[in-house]
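All protein chains but one are shown at their positions in the complex.
We just call them A, B, C, D, E, F and G in the order they show up, numbering each chain from 1.
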């Protein structure tokens, strides 16, 4: 603790960074940022932009950079994406924006990107599943796993899937993203020997729409897989990342 | 009308049969039997045993034989199946019982079994789907269509299905019966060019159990198919039978 | 395969068309178009505009024309309908738009329209059911069956229905479209001997609104019929088209 | 009040009857019996046997007889029906039991049965609707209205209904009892000019089973009718009785 | 029939009016108007504006005036209300608009307003229940019953209700309109001896919001009442009107 | 800690009691008993018998007596109640059983019963609400508050409630227990100035049955009250007990 | 009463104030204001702005000030907040607005603010819970209890909560506000010995979103707590205020 306080007194450390080191989180006007999460949980805290103003998101992003040298913002609308980009434009930080997935990844100048000896494959049933899949990809890349994205292989034409099956089998963990009846993750999980995480997507209309049929179907799947909530690309990506970290740790 | 009344007066026609000819239904102490249904609707009225006493079922079965020379009883428990069998044992009628599907089919001595130039294929995902599938088979056989039953080809091991695909493709209409997430009818409907009727089965536990996940998934299917209610093997069989009749009529 | 490659090399075949012939689908920047579906499934793949940009829809429509010489776009808003029309205006293609049903049908100059010896009757309960019914009509016309539309014969005044019953009985298959409590398909199915497909419509407010009462009622119907999801006019039309194809095939 | 107390002191009035006159209800070991209900509400309090022991039901029935000279017990199983019958066997009271509807009506020796100049018609879709319909009949007869029961006229064969329509039209109020999709009350309400009360019945299986489809359909009915809860024959009968009382009052 | 045709030929009757007399309904470009409904059902068909364009509503309103000399439009937004008013401004018709309830009532110059010897009382729990209550009032006034509206007597302060109880007791039928937990109709029905129709209103938020708690509570009410769907002021008013007609008929 | 270990070594303390003192809970073969709960949470841990064998319940009850000198068992069926009674029969402990509420309270010989200067009033709508109300009473008595039980004052006859209102107003906190539509807690909360806790009861059938209508209605109540889950008499009693403790603490 | 009438005649009392004194409520064009509620219920009636026009809210606020010298407006959008502020700007009243919580509190010039010897602690899981928490704070401050707000201590980083636990333990009653899975109130209630009121918040997406998972989880909580509806900050605050009043009353 003394070391931290000395660094703070010497101006080598910001107040937020010092607080984060001492109590595990940094208190900001927009909430308490969990700077300790990556150490404790493996995955850094992401900033969910939904329900926050652009100013609040920028504030939290700055605290994240200050305390952990990187930030991942999810569900960021155009205004928020622009606000974050603008805030970091003239700093040394790198800002990577995925407009379709509505994510923003920021890394500080001296950030040391991790790299894992493990591969995650993210598969989608159709084009409209990308926003959810892209969120998963963003988290997986955050932890440094290899990430392969295979799109639009839904079972209406099962040849599209079988043409990609060898590629899918190479991954250490599969994130299978699908809407409507979500038969895709079930069919994949019957064919590969790695863990499959099913992500229901809120497409579909009428009874079972908004992803409820997809979710129920995945929970009832006759092939063993685990599931995350409807549209929860971030959660699926985080779980895949944790599995990839385990594979990497065993490998080294 | 005069003819009917004369036959009644002459004792050549029972009261029930005369009433059925004149008003389309026969009034019994256990309800009005819709003797006219096969002419009007293509499919004879079946006697749903569930919620009726064995005596009532026997009563209705006798009225059915009296007015239409045949009867189909569904959802008949052991006591009811025995009661019907016993009632017709020493008559000239033929009684066919399917214990797993809980159906009883009775035909009078002079019954003229129809025969259609059309084939229906009933497919199941697993062994526990048989009771529902068997109900469909019973109706299809009632109208005289060819009926092929292919069991236990669920998608957990998709090779089981692909080994049977050529056989399924030969049918004029497919009834696909499946529980849990019911991916099977969707996968089949992506591979065959005949109409597919999906039947959700009330297997599965937890969220979406009791066939609700299966039903929602079939309604959301990305391959076009129509659906009947959970466990409604009779309804699916009747719809398939009507389609088979259309094919047969066009054929002749 | 050699033939295809030679045609491609000779410039007689586009890359998309060649890919479609060889692998069954064409890969575009907006997804994989299932060019093989009509051969495999009887019904060509329709382009669901909902959730896609006008540009993506035009892109997929062009691929559909390129590989199968026709396209059917459903749930297309005004902007999308105009974009498709504009894209094909100066080509030899024919564009047919139904504004109430929000469908666009495009056929190439040399397209050979099929014609089936079978009739489909689409019936609605009220004026507000048209958008769903129109989608069904568009699919039925795609496969070349005769299609008769009978509107606004809901059971509140049952004479309206009975005045049309003879016409409905002439069809080989009936698509019955209704909202609120959806009693219409049940009443029709008690009176005709062809298969009836019930389509619940998302009208109605309060408990059971958005088509849920209609769907539940159709699934519970005391007269045998099969069902599609709420507002799924396309699915009902496709199922009717497959039945019409079966009747036509038997006929020839 | 003095009169009541004098009668009590003179032994001409029981304690329960005196309490009922003074405070409107009689306190028993099995609960407070609302002896005042018929005066205040038009319909006497019925004793719901479900969830009570036979002893408690007998106790409440005796209090009802003591304070109002009559009692109506609903949802009484065999043991309860026998207990009530046995309790009143050697008294001057008249006990009327309906085994199918599980009701018991008891009237004291000097009970003055009311008689209304109004008719209620109770209609059912099928045989299994009787238990609910019978409960409605019991309440209607309690208030002395004419009550006609027409059974088994569901819309699968609409001729059965149309043959009875003139009889139904004669009633001042119609109670229409139906399960599954419950189209019957809707069709009736389109044809008669008296108020129709729809009663959903807990038949049907799968999605919308247990009367939920019937209830939702009645609430969405395109013909104006009011509704009671699933299986609530008593409530429907009470509402019809109140309407009949209004007609009778206006008449006299 | 000859009379109608002669009047048509002589120009004394429009085509729509003639069609209405002969077949019971008039076919317009916006649907079939059920001109016969008042004779058959007691209550004239109302024109539900929701889901129709102002032009369609005007079209149907004109047909209603032409065939029945009056029209009631419900759920009419501002544009529709103005369109109807404008269409009839320079005719002899009388147009009555209720902006809060979004209803428009039109009567032709020679319309003979009925008058019933019966009273309906419409009661609300709070100010926000008026739009639904007003719809009920409009229908009741259409049939000519006396209609008293008592607002804002919810049970949070039960004195407000008890101050009005004598007035409510005078009515032949009570329509009780309430949102949130809808305890008001239950409390009223425990205190009056006329039939009570409960109308749940789509107020309230969170679990049971949108009127679902109110509806469920009314269906479970421990005091006997009948119910209509959430916000179904029209249906409740129509049912009350039919009861009032019965009282009036008995009276005369 | 040393003190505890010395007492254990000296045989003055059982192992379980020593473990409870040191770590806050006692580990048994039937689970970890939270001996520290009363100190930490105010309310001692109750033993939920549902889902446990009689042997397990006796085992946990003995540990509770050993470590805290008392035990409260809830949802105990006949066999469990007898097993507990029998286990403590020849000890100095006092066993109090409430058969209707299915609770068993055991206190050791030297138990020092607390006594609070605060009153809790438990009110029920009907006789069938007692089992839930009795559970609440048992907890309230456990902490030593005065507890008054007022039964069967549901709003169908509101005089029953108003006759008891003064008594209810005297309490520091009210637990209002009701099934079906559960209007009672709402009406009470409009009349008293103490906190009201509403407890929905799983009575009622059809839509909203099993306590769901009651729960939704209480959550939507127009008078401010807090709620516990359906049939959660224990939880309501515990919350009332904590409030009573607060009142008592302030008082002293 | 005479006193009130004399004051009214003398112009010392407004009509509304006089009516409020005599009948307990004041009748306005925007509804009946329950001026008596604070005396009867402990908590003054709040004006729910949602569903009312700014004019109606101002009207009711003026009546509240006129009859009770204060007003609390909840769920007030910007226009309503400005309308109220503007209406009272040049009067002697004090207007306090909380923009995040959308509340407006107005007190008259001579208002005598109560002060209770009791503390309420309002705790939130995250930043987006504030609007709901703020509503609770506003009510608690209305009755004059001490109110401490502790924000953003959700269990994802449980150290944030444990750092605040001593502060939370000091309160007489805890309002715990949380969305998503709402584990926070459960964890708090396991650690403190004061009553905890859980408030589910309508955050979260997918299955169980809109606060339904949070509500269900709180109702199932393994630690005893009571619950209010989703987002019902006002109700939770009112319940906490009533408990604080009880503590204060005992204290004095």
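As a working rule, contacts are C-beta pairs under 8 Å (C-beta built on N, C-alpha and C of every residue); 3 or more make two chains touch, one makes a residue touch a chain.
Keep in mind that what you see is a predicted model, and the values were worked out from it rather than measured.
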item: Of B:91, B:113 or B:127, the one touching the omitted chain in the full complex; value: B:127
item: Touch list for chain A against the chain that is not drawn; value: 40-43, 117-118, 172-173, 189-195, 197, 215, 219-221, 223-229, 232, 234-236, 238-239, 242-243, 245-251
item: Touching residues on chain G - with respect to the absent chain; value: 125-126, 154-158, 180-183, 186-187, 190-191, 204, 206-209, 212-223
item: For chain F, residues in touch with the removed chain; value: 23-25, 30-32, 34, 36-37, 40, 45, 51-52, 56, 200, 202, 211-212, 215, 229-232
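Keep in mind that, in the parts below, only the chains that are shown with their structure count from here on.
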item: Pair of chains joined by more contacts [C-beta pairs], F-G or D-F; value: F-G
item: Chain A and chain C, separation of their C-alpha mean positions in angstrom; value: 38
item: Distance from chain E to chain A - Cα centre to Cα centre, in angstrom; value: 54
item: Junction residues of chain E, two or more chains touched; value: 40, 126, 156-157, 190-191, 206-208, 212, 215, 219-221, 223, 229, 232
